[in-house]
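All protein chains of the complex are present and in place, except for one that has been dropped.
Chain nomenclature is as follows: A and B, assigned in order of appearance, with residue numbering initiated at 1 for each chain independently.
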Amino acid sequence: MKLLLAIFLSCCATLAQADALKLAVTTSFQNSGLAEVLLPAIAEDTGIDVQLLVVGTGQALRLGEAGDVDAILVHSKAAEDAFVAAGYGTGRTEIMYNDFVLIGPEDDPADISAADTAGAALRAIAELQAPFVSRGDDSGTHRKEVSLWSGIGIDPGGDWYRPVGAGMGAALNTASGMGAYILADRASWLNFANKGDLALLFSGDPVLFNQYAYIPVSPERHPSVAHDLALQLKGWLTGPRAQELIDGYTIDGQQLFTFNAAPAAPG
Amino acid sequence: MGDIWAGIAAAFRLIITADADLVEISLRSLQVTLSALVIACAIALPLGTFLAIQRFRYRRTVIAVLNALMGLPPVVVGLIVYILLSRSGPFGVLGLLFTPTAMIIAQVIIITPLIASVTHQAMRDLWAEYHDLLISLNTGKLQRVGTLILDGRRSLLTAALAGFGRAIGEVGAIMIVGGNIEHQTRVLTTAIALETGRGDFALALGLGFVLIALALAVNLATHYLGRTESEGRW
């Protein structure tokens, strides 16, 4: 009887999600507005109804580990490799990259716009002890920031360094309110409406490139995930239509993302 | 200050154009919250009344636990419900995570202690007032409970409205268990959080004003119904 019930329930579950795929993405992806371009095209081409769960990279990975989503699209290579190595995902596929930028008050007291590298810019901020807002939420952006600090041998701390433990938008709001420096992804920055006195001060260092990768959740651990759909979506994301839409997406005339998926290999 | 005017303007624009997304998420907000409210009331009103008139061994403990649960942070409730409903959790097979049902479950857990506690206090006062009379009239237990619920219905309504207010404005728990999925589990509060995150304060505020208006409308409607009902009947 119990077995019958379980079968019945799982049938219902499968039926209900026949064409729905739950994809955990990062706030920076969602805030870029690219999703609003991609999702309708995906639905049109493949019939897949992609349901986005917008969370930090850390939570996205947890949702994938628990089998609560069918695939994840995040940007933190080390964590992604660990995720796949632990058997939670069936392979990491690089899709596109955008870049991080350093934002700060327009008058730029630390003069980072004159810096040669991202490291030099951060060093100038630390030396001046100018207020700096950190995401502090274990997100991909936060991890990038941490790696930048350790790259120049500085362990930031003290009154001027303010981890807010919030998403990109909330952290930008905080920085705007405090007139602080902050590391943000370009897409979130361009789409951010409450810029106030903030301005984009530094960008272009290759170390700031931000690679997005797509990982289907492994059906071996969680048989209930929609793995077939996840693979189908992978095919679409690495295909020509995706390339056209991603490379063609601009805000204020600026291209946000660069498509760099390897030509779709079958499977 | 300019943001507030922009927010009011945005709210008007959304309402006057009957924005399809706005209508959808407002209705979902109401659907989730009212469902949670009905379930929570079905549990909390009898429980609160029972605690007010029945003496039993661990009564004080139960009341203390209820009062403590009132202060439970919704985020914690959300996290616990998430873990329970997760596909790797004990109820994962039901496939309820990231559905309105999950949001209703979380809200029921959040508001039941609140409603039960307010009910208990109101019923305790009313019971103290009525106790001698009802005993002297030789009423049975059911008659007592019936009389208390009937005469205390305004307090019960207040308790229910308090629960409604807490549920409709809640964001922490339903964000976690609902996921704020567009067209699936996005409600007013999670939409506000989203727009705030995007820095679109005007739209966020506009949605906020819609939320306030919705809560006000429900309160006023309830109040109006309560008043017409109380006059001239015996």
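In the analysis below, a contact is a pair of C-beta atoms (placed from the backbone, for glycine too) under 8 Å apart; a residue touches a chain by one contact, two chains touch by 3 or more.
Definition applied: contacts and distances are computed from a predicted model.
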Options "Two component transcriptional regulator, LuxR family", "ATP-binding cassette domain-containing protein", "VWFA domain-containing protein" or "Tetratricopeptide repeat protein": UniProt name of the undisplayed chain: "ATP-binding cassette domain-containing protein"
Partner chains on view for the chain not depicted: B
Residue among B:Tyr130, B:Phe164 or B:Phe201 touching the omitted chain: B:Tyr130
Interface residues of chain B (partner: the chain not displayed): 126, 129-130, 132-133, 135-139, 143, 147, 151-152, 232-234
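In this section, only the chains that are shown with their structure count from here on.
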Averaged-CA centre spacing for the pair chain B and chain A, given as whole angstrom: 34
Contact footprint of chain A on chain B as seen in their complex: 86-89, 92-95, 97-98, 179-182, 184, 194, 196-202
Chain B partner contacts - residues on chain A that touch it in the complex: 6, 9-10, 12-13, 16-17, 22, 27, 31, 51-54, 65-68, 167-170, 172-173, 176, 191-195, 222, 224-225
